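All protein chains but one are shown at their positions in the complex.
Coming up: chain A.
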Amino acid sequence: MQTDPAQTLAPPMLELSKVVKSFGPVVALRSGSLRLEQGSIHALVGENGAGKSTLVKIVAGLYRRDGGDLRLRGEEVDFTSTAQSKAAGIAVIYQEPTLFPDLTVTENIFMGRQPTGRFGRIDRKAMRHEAEALFQRLGVRIDPERPAEGLSIADQQVIEIAKAVSLDARVLIMDEPTAALSGVEVDRLFAVARSLRDEGRALLFISHRFDEIFALCDTVTVMRDGAYVATTPIADTTVDELVRQMVGRDVTELFPKTEAEIGEPLLEVEGLTRTGVFHDISFSVRAGEIVGLAGLVGAGRSEVARAVFGVDPYESGTVRLNGRTLPRRRPDTAIRAGLALVPEDRRKQGLVLESSVAQNIALVIRNELAKAGLITTGMENRAAKVWASRLEVKTNALSTVAGTLSGGNQQKVVLGKWLATEPTVLIIDEPTRGIDVGTKAEVHRLLSELAGRGMGILMISSELPEVLGMADRVLVMREGRITAEIDRSDATSENVMFAATHADGAHA
């Protein structure tokens, strides 16, 4: 799709055409095609389950393809291990890097290939100098001598990138790198990515965030249902066009919050404080209302939600639900009183990944399901069936292990598990993080419907369009404090962002 004749002459850095991969009878990738040019940042988009991860894993050497071509600089390659893929100059940076927490940044970069001096001793000095040079080249400031423990995810990603650069990787694949980053961190990551592009490397950027794709990438490839759909220069396409290609239809309304009767306050939080985490947090959520809680990553939003729900402690303040004061640190009491929390980390906090869909949905209501103190799998299945079908969880059997579902379906299971408790107030932390456009719309429709039936909803979200589209009222947090409360009619991305980044946000 590149029109520059000089580039069409040289073989592309990495080319996949009609790659097929199936697992048993199940076809994960029907026809995957992708063409990465050097000195270019290429976006790969598609709904969850479109086959992006499978394609990346084939390039990374984790899976072997069943058919199709995989060419590196025009030469046919076939990776049977990740080591081969690495040696060929391909580096994959995952959303959550896995560093050795007790080793220093430098040691992590050079793990397994430390420069050695006399008698095979590790040459720490050379190693540190090289790490410093790498960081300078990437234009970031990280102390190479500090331990990896406690580094932000953004810094950990930069270290993975530094590692890739020191290995002279020519192809860098970033799988949803920005999902857990704040605005400033995203900007820095993009600066690094651009400098790598200008060095002539080929970058593949996988993301669900269109604004980032349009800000960073040169070309975009869309996949759907395990197959290639289209590749277009970024300048020649629009968000609407991409969404149409991804879902095969028009998505007219992504954020359909409908008008609902606003009733009595259900959840009232007053003066909630936890030293160093959040301070003097007061707000209320009324029946039929969706309250958006916006702010940068690290502003303390999730921490407030967890404290209100009772899984985290707080030092002072009160939480009242339906007029009753909830005790501290008692999630079970909060649940019985009618509070539900769909947590931020679906895989660690939301689900027991290795349990079945049925067991997950029935976990919170296990005491209510039991008859005379006894519970059977049959009871769990009956309850799970109701919620799985109401939320249209895509699986054949209730015994399917939750961890094998796609992100969107996992989120539906978490929602089902909490809606089964019939809560009066639902706190939902990043309702649509890492889930595809189609399911996203379903989740939004569901939240709107729940509010319409009189539920109070506190929605934490880092996606501004989501907050602006869904919330009746927007609370903005910055560094552990609520800096603004903006009504739906007045909320704009500008005033919410301003409150999230400026101390005197209330006057925005």
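Please note the rule applied: contacts are C-beta pairs under 8 Å (C-beta built on N, C-alpha and C of every residue); 3 or more make two chains touch, one makes a residue touch a chain; residues count from 1.
In the analysis below, contacts and distances are computed from a predicted model.
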{"item": "Protein that the absent chain corresponds to, by UniProt name, given \"Sigma-54-dependent transcriptional regulator\", \"Autoinducer 2 import system permease protein LsrD\", \"NADH-quinone oxidoreductase subunit L\" or \"Nicotinate dehydrogenase subunit A\"", "value": "\"Autoinducer 2 import system permease protein LsrD\""}
{"item": "Among A:Ile153, A:Val285 or A:Leu398, the residue in touch with the chain that has been omitted", "value": "A:Leu398"}
{"item": "Selected residue (touches chain absent from view) among A:Ser406, A:Ser448, A:Ser462 or A:Thr483", "value": "A:Ser406"}
{"item": "Residue of A:Glu199, A:Glu259 or A:Asp332 touching the missing chain in the full complex", "value": "A:Asp332"}
{"item": "Chain A residues touching the omitted chain (full complex)", "value": "21-24, 26-29, 47-51, 53-54, 57, 62-63, 224-226, 247-249, 311, 331-332, 334-335, 341, 343, 348-355, 358-359, 362-364, 366-367, 369-370, 373-377, 381, 384-385, 388-389, 392-401, 403-406, 408-409, 417, 436, 438-439, 441-442"}
